[in-house]
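The complex is shown incomplete by one protein chain, all other protein chains being positioned as in the whole.
And then chain A:
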Amino acid sequence: MALEHEDVRRAAHLARLSLNDDEAAHYADDIRRILEMVDRLQAVDTQGVAPLAHPLDSTQRLRADEVTEGDERERFQRCAPAVEDGLYLVPRVVE
């Protein structure tokens, strides 16, 4: 699968990573090699094999619907850069 410089830029943007041209070229090369490996996997005949949802051969355990966590706002907000009226403050989000 061919990978363009633009694809790397787009993936970086979606992941909110800032890349310069050299870095973008470097990542394009890395990702290309990963995709080559994927291409080799694609060649395996998987007809009749169910897709794997998780590598562990186990199923999800469920917990009882009980409130077990108390209010630890003060502790959590000590590591937040800005808080007010109990709210976390972030740079303005424009809708």
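Just so we're on the same page, a contact is a pair of C-beta atoms (placed from the backbone, for glycine too) under 8 Å apart; a residue touches a chain by one contact, two chains touch by 3 or more; residues count from 1.
Please note the rule applied: contacts and distances are computed from a predicted model.
Protein name for the hidden chain, per its UniProt entry and selected from "Aspartyl/glutamyl-tRNA(Asn/Gln) amidotransferase subunit B", "Formylmethanofuran dehydrogenase subunit C", "Sulfurtransferase" or "Cation transporter": "Aspartyl/glutamyl-tRNA(Asn/Gln) amidotransferase subunit B". The chain not shown here is touched by just one of A:E4, A:D22 or A:D85, and that residue is A:D85.
For chain A, the residues in touch with the chain missing from this view are 10, 14, 16, 53-54, 56, 58-69, 71-73, 76-77, 82, 84-93, 95.
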